[in-house]
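Here you go, one structure.
Only a single protein chain was left out; the remaining protein chains are all shown in position.
After this line comes chain A, so read on.
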Amino acid sequence: MLDADFFLRWMNALTEAVNREAGRLTELDAAIGDADHGTNLQRGFTAAKAALEKDAPDTPGAVLMLTGRQLISTVGGASGPLYGTLLRRAGKALGDEAEVSREQLAEALRAGIAAVAQLGGAKPGDKTMLDALEPAAAALDESFTAAREAAEEGAAATVPMLARKGRASYLGERSIGHQDPGATSSALLIGALEEAAR
């Protein structure tokens, strides 16, 4: 079973991954967006980390809700509302249980992903974060490792896609051949789960 400590470790591992990969995320964003994805997520997760350390929530749902709220209030751009909504909605779905199963987490993530899809209006195949998140949430029923692999494959699969949402969509055909920065950061989010489970 996964308790609040596990979720705090998850958010910690994610913050570290974002800090480690910020340069790469920004490079990917420079190719088809506006070169700030890494910096923006760094700012958001740094703020979230401070908030979690100041007043550590004692349930899994509350960890995700607090992190999501911090992202909405500090990131801006599209990624703030989208990642903020993903985590808040997933946190809400977990309710106030002290411990949840991996299957419950997968179910909650799917609720978060549905909210993101509704907010951003994107479908799988549009070259967005959904292309990493959807296969990952499905594979999470199996294991954390399977989820991480599915997310990474999903992110890599965005390379040949034509962007239909967000700033990359302005490029039309020229968006083809680049990995989507949002799908890449989503793979970090799922990868951090595996780290937290170690």
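Please note the rule applied: contacts are C-beta pairs under 8 Å (C-beta built on N, C-alpha and C of every residue); 3 or more make two chains touch, one makes a residue touch a chain; residues count from 1.
Everything below uses one rule, namely that contacts and distances are computed from a predicted model.
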item	value
Hidden chain of the complex, named as in its UniProt record, picked from "phosphoenolpyruvate--glycerone phosphotransferase", "Peptide/nickel transport system permease protein", "Extracellular solute-binding protein" or "Amino acid ABC transporter membrane protein 1, PAAT family"	"phosphoenolpyruvate--glycerone phosphotransferase"
Of A:P57, A:G91 or A:G166, the one touching the omitted chain in the full complex	A:G166
Residue in contact with the excluded chain [from A:R9, A:R43 or A:R148]	A:R43
Sole residue of A:L2, A:A48, A:A78 or A:L94 that reaches the chain not shown, by the stated touch rule	A:A78
Those residues of chain A which, in the complete complex, touch the missing chain	26, 30-36, 39-40, 43, 72-82, 119-120, 162, 164-167, 169-172, 174
